[in-house]
Structure formats: C-alpha cells, structure tokens
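Let me give you the structure first, and then I'll get to my questions.
Note that this complex is displayed minus one protein chain, with the remaining chains in position.
Note that the chains are named A and B in the order they appear, and that numbering of residues resets to 1 at the start of each chain.
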Amino acid sequence: MIITLTTDFGLSDPFVGTMKGVILAIAPSASIVDITHDINSYDVMEGAFILDGAYRYFPEGTIHVVIVDPGVGSARRPIAMATQGHIFVAPDNGILSFVLDSDPRPTGTSAYHITNRSLFNSQISNTFHGRDIFAPVAAHLARGAPIDSVGPLIVDYKKKLVPKPRLIRPDTLLGTALRVDKFGNIITNIRPESLKGDFAIRVAGLEIRRRVSNYAEADQGEFFAIEGSSGYIELALNQGSAAERLNVGRGAEIEVETTGTNQ
Amino acid sequence: MIITLTTDFGLSDPFVGTMKGVILAIAPSASIVDITHDINSYDVMEGAFILDGAYRYFPEGTIHVVIVDPGVGSARRPIAMATQGHIFVAPDNGILSFVLDSDPRPTGTSAYHITNRSLFNSQISNTFHGRDIFAPVAAHLARGAPIDSVGPLIVDYKKKLVPKPRLIRPDTLLGTALRVDKFGNIITNIRPESLKGDFAIRVAGLEIRRRVSNYAEADQGEFFAIEGSSGYIELALNQGSAAERLNVGRGAEIEVETTGTNQ
Partner (left out) sequence: MIITLTTDFGLSDPFVGTMKGVILAIAPSASIVDITHDINSYDVMEGAFILDGAYRYFPEGTIHVVIVDPGVGSARRPIAMATQGHIFVAPDNGILSFVLDSDPRPTGTSAYHITNRSLFNSQISNTFHGRDIFAPVAAHLARGAPIDSVGPLIVDYKKKLVPKPRLIRPDTLLGTALRVDKFGNIITNIRPESLKGDFAIRVAGLEIRRRVSNYAEADQGEFFAIEGSSGYIELALNQGSAAERLNVGRGAEIEVETTGTNQ
C-alpha cells in the first residue's frame, strides 16, 4: 500500500523522517512517497493545488497524508476522506479543496472526523499532529483498518473557494497565477479552451499573443503561452524564468482578451 | 529491515543516492529512510540533536547511519553502537552524544570499532566513508551480520557534553537555543517542568511571560513559550518566525526566571 506525504515541514528538520518512522513501525510494508515538503509555511491553498496535480497519478486506493496546519492543536478537526477513488488524511482546513473541486463525484465522497485515539501515538503533542495523529492513522488505514474506524462520518468538512477566471468584459477573462514552478513558468488558472482563436494575455504590463506547443518552438527571450502538464495555460520563456523576468508571483492578475473571429 | 540516513551531505550532489545504491546492492530488501541531509556542514552537535529527535520513533532494531564527519580519512574511528534498542553506525566523534545522554541504560550500550574490511567496499576512498564504509557495514548489519562482526568492542567511544541549563541565581536558569526549526521556532534546552508557576523568559532583550498549549491560541504578533514536539520549551510566534524577528540563532542565551508562588 502506498502512502504519500505532502507538507510544509521542509527537509532540514527531522519532522518528515520521524513521520516515516511512525508509519513503518505500524505498517512495515507501506511504500512511502514524498510529493513535496516545500509548501510555503502555513499556505493551505498552495498545498491544495500541489496535491491536486499529483494524487491522480497514483493508483486508486493510495493514502495521501496532507499537512499544512496552522491550527495544529486547536479545535480544527483531523479528518480522513474517501474521494475520487483515493483516501486523504489531513487537517480539516480546506487543503482538499482542489481535489474536491475537480471532477466531483457527489456520491463518491465520504469524510470522517478522526477521533479514535486507539489509532494515535500513545503521547499526543499539541504541535506535531503529523507525527502523533496523521501518520499513525494513515498507517493503520494502510494496514487495512476501514476508514469509518477513525471516527464519525461528517458532512460539514471545510471546502475553500478554488480561484476561477471570471468574465470582466464580454471578450475578456480575469484569471490569476496559481503558482510559479521551479523553472519560472507561471501556472495560471486559465484553461486551454479559453485561448481559442486570436488572443492577448496581459500580465505585469506585458502582452503575450503567441501560443506554442512545446518550449523549444519559441525563440530565445520570447514570452509565450503553453498548455502545461497540469492542464492549465502557463506563461513561459524558452530556457529562462518568465516569473523572474516579469517579477510576477502567485496571485498576480492575468487578463485574457480573445479577439479572434474563429473562436 | 530499516536503515535511516542522517548526514550533512545535502541533496544536490550524488552522495546520498550513491550510498543508497551501495546499501541496496548488499541488502536489496532494506527500507531506506532519510532523516535529513541538511545538517550544517561539519556540525557534529547539530546532527546529534536532530538524530535524537527522530530515532526513537522508528521500530526497535532500526539501523541509523549518521555522518557528519570532518575527520573523514584521518585516525578517527568508525563505530557501530547498540544502545536504546537501536543500532547506530557513525564516526566516533560525539555525534551519538544526545542519544547516549537521554534515558541512559548503562547495561544496554555496547560499541564496536569498525575494522572488518570484508564488510567494506572493495576500494576505500579517503574522502567518502559514507559510501565506502558506513553504508556497506549498515547493509551487512541489515542482512543479519551480528554487530560484533564489525570489529573489537570498545568502551572509550567519544561522548560530548550535551548543553544543559544551569542555575545562575536561586530563581534563574541559563539555557540555550539548541536549534531553530523551519518555521522559525526557537528550540531551547529548557524542559517544560522548569516553567511551573509564573515565569519570565529573557532572550535577545525580549521578555516572554506567556505560555500557550497550541500556536493558534496566541494573538498575532505575540511571542510565547510552548512545549515543542521534542519535549523542550520552544519560543514562537503564531504564523511567524520568532527567530527571524528576534534575530536569534542556535547557541543564543536564554534566561528563565521563575517568580511565581505556585511553582
């Protein structure tokens, strides 16, 4: 059974290694895979977006532990959720919003408030539920504990609004930068379908009118739009960082005007 | 069998991957877990502290390879040590000091000088004993080689002084910052028992009088003390970096005055 980990814990502290120790002590044959531990500290929606790009490539039934948890130790609930054919173990703070938003199956989602202390570590800190609650619960699920053994079914789990582009003029969408990746590509929330026909994308005072199908197609130093691997339009440079050159980060406004006749 | 790795090798060079290749060539079914590879270069005591926070969460019998090794290739000994129910493979430079200091079992510790070259790589460099000695020895132990097969028993292994708070006035302890974590929390060497009753913690010109039980309990921008996940008092800010705001790093002095009557 596979358990994935997505957190804002970084790799310099022993947090992630410790969680793996807890998991392997309970479920010695679990395969543990890191998605990333470099989520910006406390940034729930960044974690939500990263998780959504990755989880669907794992086999159905994979258990995903997802922890960006500014409310650790407070009244926010730990939850386990079955949805989209996968299982998620996380704080109930909206970190599953992107997963829930994409391809919703209204009848396939069930969420449980994790309350069964017999699945926890024997000592529970108030600052590291990744180690003391989420890791051991995921390990017990990997060993075959049924999901409803973690605690009572709930329906009021938290779902935050996923940013969508909106029409601000008849021919113009206002979108946003969801993320900048390691290469400096700006991942927008615009879907490729929105770029049919001629278009002008405006971001940070620049206008981009070219769409290419692969990076190498573009000229050196030329900004362009491209369909990225997570299914959104990305703004990019061939072998350069678009985000750095434009001084654009997550949350930046992106205007898309479609002027073509063949849209 | 689980083998953990804790080093100052970083993740940009092929050092860690190469060690894993060596281990898997000898012990194909070993589970290898990274604790961290981000120990500050040559900082033996940082490695010692990180290891101590993590190892106890692994199952008994786990083999921990721990390498911060400024003396690599010199006369410093490689050792294998059984203690606290776990096995450690490391240079004999004090990196096991925190492990040995906590919960000592005088009769449960035995250390061996690693000298049995039949357990090493066929070629031994003078600069990378992680690859050529520590990894293959750990792999042979994981495959079932008895610990005393690595070489002769020794009793004069190196143990460095673990920094403890000391009483500088009848009501005042002088402690130190053991580490700053990824979130900017300052991990002190003060134990929660020392904060009974009213108290004033002084660090970098600031006085902290509040202790909370979870981060979210504190107000925005308020410094507070909290029992951290490794069992020490931490100085923190809710969703901010206390270390950055106070410009405090590892080794900083921390004074704890207990003034309360109910201590």
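Convention: contacts are C-beta pairs under 8 Å (C-beta built on N, C-alpha and C of every residue); 3 or more make two chains touch, one makes a residue touch a chain.
If you're wondering where the values come from, they're calculated on a predicted model, not measured in any experiment.
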Touching residue (missing chain; options B:K20, B:H113 or B:R202): B:K20
Query: Which residue from A:D38, A:D171, A:E222 or A:E257 sits in contact with the chain not drawn here?
result: A:D38
Message: Using the touch definition from the top, which of A:D181, A:E222 or A:E255 touches the missing chain?
response: A:D181
Field: Sites on chain B contacted by the missing partner chain, in the whole complex
entry: 8-18, 20-22, 24-25, 28, 32, 41-42, 70-74, 76, 125-128, 131-132
- request: Could you please point out the chain A residues that touch the chain left off the display?
  value: 2, 4, 6, 11, 31, 33-38, 50-51, 53-55, 57-59, 62, 181-183, 213-217, 226-229, 234, 238-239
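The rule is simple: only the chains that are shown with their structure count from here on.
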Statement: So, in whole Å, the Cα centroid of chain A is separated from that of chain B by 32
